[in-house]
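Okay, so here's the structure we're looking at.
Note that one protein chain is taken out, while the other chains of the complex remain in position.
Note that the chains are named A, B, C and D in the order they appear, and that numbering of residues resets to 1 at the start of each chain.
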Amino acid sequence: MSTRAKPLTLKKVLNSVPVSFAIYAFVMWLIIYGAYAGAQAMGYNWQWYRMPQYFYTLTDDGFQLGEIMIGLGKTIQLSLTAFALATIFGLFIALLRLSDLVIGRGLSIALLEFLRNMPLLVLLYLFYYVLGPVFSLDRYTASVLCLAVFHAALISEIFRAGINAIPKGQWEGATSIGMSKGQAYRYIILPQSIRFMLPPMTGEVVHLIKSSAIVSVIAVAELTTIGRNLISDTYMSFEIWFTIAAVYMVVTLLLSIGVSQVEKRYAVQT
Amino acid sequence: MKMNNTRASASLKEMIHVAHVDKFYGDFQALSDVDLSVNQGERIVICGPSGSGKSTLIRCLNGLEFHDAGEIIVDGISVEEDSKHLKTLRQEVGMVFQQFNLFPHLTILENLTIGPMKVRKIAKAEAEKRARLYLERVHIPEQADKYPAQLSGGQQQRVAIARSLCMETRIMLFDEPTSALDPEMINEVLDVMVELADTGITMVCVTHEMGFARKVADRIVFMEAGRIMETATPDKFFTNPDSERLKLFLGQILDH
Amino acid sequence: MKMNNTRASASLKEMIHVAHVDKFYGDFQALSDVDLSVNQGERIVICGPSGSGKSTLIRCLNGLEFHDAGEIIVDGISVEEDSKHLKTLRQEVGMVFQQFNLFPHLTILENLTIGPMKVRKIAKAEAEKRARLYLERVHIPEQADKYPAQLSGGQQQRVAIARSLCMETRIMLFDEPTSALDPEMINEVLDVMVELADTGITMVCVTHEMGFARKVADRIVFMEAGRIMETATPDKFFTNPDSERLKLFLGQILDH
Amino acid sequence: AQSTQQSLSSGSVIESIKQEGVIKIGLSIFRPWSMRDLNGELVGFELDVGRELAKDMGVEVEFVPTSWDGIIPALVSGKFDVIISGMSITPQRNLTVNFSDPYAYSGMTILANKAMTEGFSLEDYNSADVTFAARRGATPAAVIADMFPEAELLLFDEDGASTQEVLNGNAHATMSSEPTPSEAARRYPETLYVPFNEAFQAGGEAFALRKGDPDAENFFNNWIGTKTRTGWLKERHDYWFRGEDWKDKVAE
Partner (left out) sequence: MQKFLKRLHWLDYVIVALVLVAVVFVIQRVGGTLNYNWRWEKIPNYIFRYREDQERWVANLLIQGLVATIRISIYASILALVLGVILGVARCSANLAVRMLARTYLEFLRNVPPVVVIFIFFFFLSEQIIAALNMERWARGIARSDDNQIWTFFFGDMRRFPALISGVIVLGLFQSAFVGEIVRAGIQSIDKGQREAARSIGMSRFQELRYIVLPQALRKVLPPMANQFISLVKDSSLVSLISVPDLTFKTVELVASTRMIFEAWLVAAAFYFVICFSLSMLFRRLEQP
């Protein structure tokens, strides 16, 4: 018994994969071209040909990274440092939050509420202009600390969720062989909760890279800052902003793909 | 059917002393005026309807919960929330749970050695030797390198018993160790427990396995609504119970 | 036990016409060469083992699924994916689901009026009057202002029936309307369905309630593996089935 | 030619200002060119210039505060008609916008941290160990990069930030138009000072306007010429840059 060929209708044609891709490509082209032509009509002078030099140059000295690549390196360095610190702070806050310490718990809740209800930009100004001079932090340290503290709040919630995902019986099992709370965390609870925490943690790295752009307001020479400086030199605002955005997208998309890979691996393992 | 263990009365040191204990969860009273005394080497079975406070009582004995009034002294250590000896106490008192509570990220061998190594600071080689010994004792020496998830429920529960034994505890508490198991696995665990009873360890066991109780218990404690209603030798317990409530309970439970 | 309904054959307009219908899910053939004809006012019961395609067939009748070959004509409208008359068709054909599928965010009254008001564009007062009428008909007029979650399963299913009735449909499809219900509620729903059957509406009902089938069905259809194996009057169906498979099925189902 | 001329003049910003009856002036907060007084209102040299300009044109005036590093893109994209914000003429900028004749000449001086730059000669500043702070996109930034290519240069959104940097010892020095450096040195005599008396690059500040608008350029040039000749510009400039009369209107 064969399937009868059904008549092709407009709706079906529109929903079919090749047509969908075509429509998609057309709309995207329309948007991009519209933006391009629109800006040109406004008198904007596109100078894309000037962009490659900011990625790399080939001079007599050989291959050299351009400013954007250097900025990207700085962004990554900044983000990773901040992330490492944020993980430590976050673990600390989460443990305080879950502890029996009355003051400790109060402090961690106060800290969390403060960070949760404060714009990152304002927090950065606080770190840089207020705490900076007090603790004599330079701008790089201040921005690393600001990002670390801000993300520590988010990471501590990941830790807390991961720790709470471990059944109560594991605590009791550990306690009943005489482990102290610290030992139970160290040998029983944390090793198990890592599985729950790894996927959201990798997501948090992406988030942190995005947050790091904000430190451009205090002139840390990372990717966004480099972009803004280049714009103030060359006034090629559109080209540079789009390039910067694309660079960020490449990095974060690569990471996101990594995240979903990690998620898949851990999903299979359970 | 009942083996007559006369050895129990040989040593009379009091290992567990519970006097006038009350315990509240919020407004709900889970234990009321509970008294219990267990001598060294004695085997006690606790039974009673669901919610009667059996788990609560047994968990108060090694400080997984804390009582609100009265006193509990286990192996000479007063069980209190702020006691400095709580850790020592827990090393002396083993506990086996209904849900096994093995550590899923560790192999069986690691499950058994982590306590001795980290808590008792015993060398690894020594701890492994001991672990294999007790695995032998619970009849699963060949499973040492697997992970808990790869074992059947009955095997897991035997590992849990071995884990407690590895701490060389002098008292073992069991909270319904067989009730999460499929019928065919219950016996393999009960067999291990009977063997354990013969070693002279002090045992307090919450269970509804009346065959087991009859075989090994020196005394059976019947609880209801947070109170101990009756304490009796197995003979008296099954043949001539005092309280009406217990008769009813036995009627129900022996039906199955 | 069986009421003899002679009224059924009075009008002979064909309401549902199914001819040579095939239906595929991917490679899996859920319906093979199905033929079925239902006259106005007829009551059809469909039964058969799980996975035999009963739901698939009934869902093809009001275009919740679409068949791949053959033709389905319901109330003069050809059921096809791109048909402009699909909306009209669905207004003519009511459907009652196993899971009730009431709208949880609306009160009972709103559940009943939303269709007439938004689809049929009937004034609110008129729609409410009608809703109360049908709530009366399913014996729960007092529940009008509650929310579905506050009703028992049986009551919810009766509301679902009333919801279909409010659309003044001429055909009602039921997909195992009682199988998600507790035993004590099954009868209250079946009673309503029996009353409904007496109003002369055309009914197609997937159910395993053989008492109901015997009482109201004009014909019973037995399906297996995507095919209609046998169609018979209740008398013949229960007393003298043709196929071996049906005998087996009846043996199983009447056991309960 | 007739029609080109017509379309040029009708496309001039002057024409649209007349039509709208308002001139929109872009500026960025920058003591004492423009700042917020105690009432939160804008005051300063630019404001006087802008108001006078509008008065002479017979239109209303509207000031659009904008962050400094976005001020040129904003002008180009038409957010306002002209920038009057102490913007000094540089070739780089001139490639993107047109400038009128200068309406003020305030040279820049170096403001340095006393402890960190003790005994520095001008050449000593040109060293990799020295850190300068400046406002992103502002003239001093370009001048510093030009004069002290070896030194590290940090860029900020606001002028106040760079001064604070030097004050806190995070940067050795900053450069900005007088009187800001002298004022700051007076406020924090222990920490800050103006090491050199000379002013660098007194190139002059001018109005910036969009390219391709000869009419507007002509108008602004002549207006500035007139106001310079009558002494009005100098009088206002002295009031804000030399005088102290306005100080109690602005929290200090």
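Keep in mind that, in the parts below, contacts are C-beta pairs under 8 Å (C-beta built on N, C-alpha and C of every residue); 3 or more make two chains touch, one makes a residue touch a chain.
In this text, all values refer to a predicted model and were calculated from it rather than measured experimentally.
If you put the hidden chain back, the residue from C:Lys87, C:Lys129 or C:Lys247 that touches it is C:Lys87. The hidden chain makes contact, of the residues A:Thr87, A:Thr202 or A:Ser216, with A:Ser216.
Across the entire complex, the residue among A:Ile177, A:Val206 or A:Ala219 in touch with the chain not shown is A:Val206. One chain is missing from the display, and on chain A it is touched by residues 14-15, 17, 19-21, 23-24, 27-28, 35, 38-39, 99-104, 107, 113-114, 116-123, 125-126, 129-130, 133-135, 206, 209-214, 216-217, 224, 227, 237-238, 241-242, 244-245, 248-249, 252-253, 256. Residues of chain D that touch the chain left out of view are 20, 22, 29-31, 35-40, 62, 64-67, 70, 73-74, 77-79, 157-160, 163-164, 168, 188, 190-191, 250-252.
Take chain C: the residues that touch the chain left off the picture are 62-64, 87-88, 90-91, 93-95, 97, 99, 101-105, 114-115, 118-120, 160, 163-164, 167.
Here is the rule we use: only the chains that are shown with their structure count from here on.
Geometrically, the chain at the heart of the complex, using CA-atom means, is A. One finds 53 Å separating the Cα centroids of chain A and chain C.
Here the spacing of chain B and chain C, counted between their Cα centres, is 58 Å. Chain contacts: chain C has no residue touching two or more partner chains.
The set of chain A residues that touch two or more partner chains is empty.
The part of chain A that touches chain D in the complex is made up of residues 42-44, 129, 132-133, 136, 138-139, 217-219, 225, 228-229, 231-233, 235, 237.
Chain B makes touch with chain A in their complex at residues 62-64, 87-88, 90-91, 93-95, 97, 99-105, 114-115, 118-120, 160, 163-164, 167. On chain D, the positions that touch chain A within their shared complex are 69, 72-73, 76-78, 92, 95-96, 136-137, 154-157, 161, 164, 168-170.
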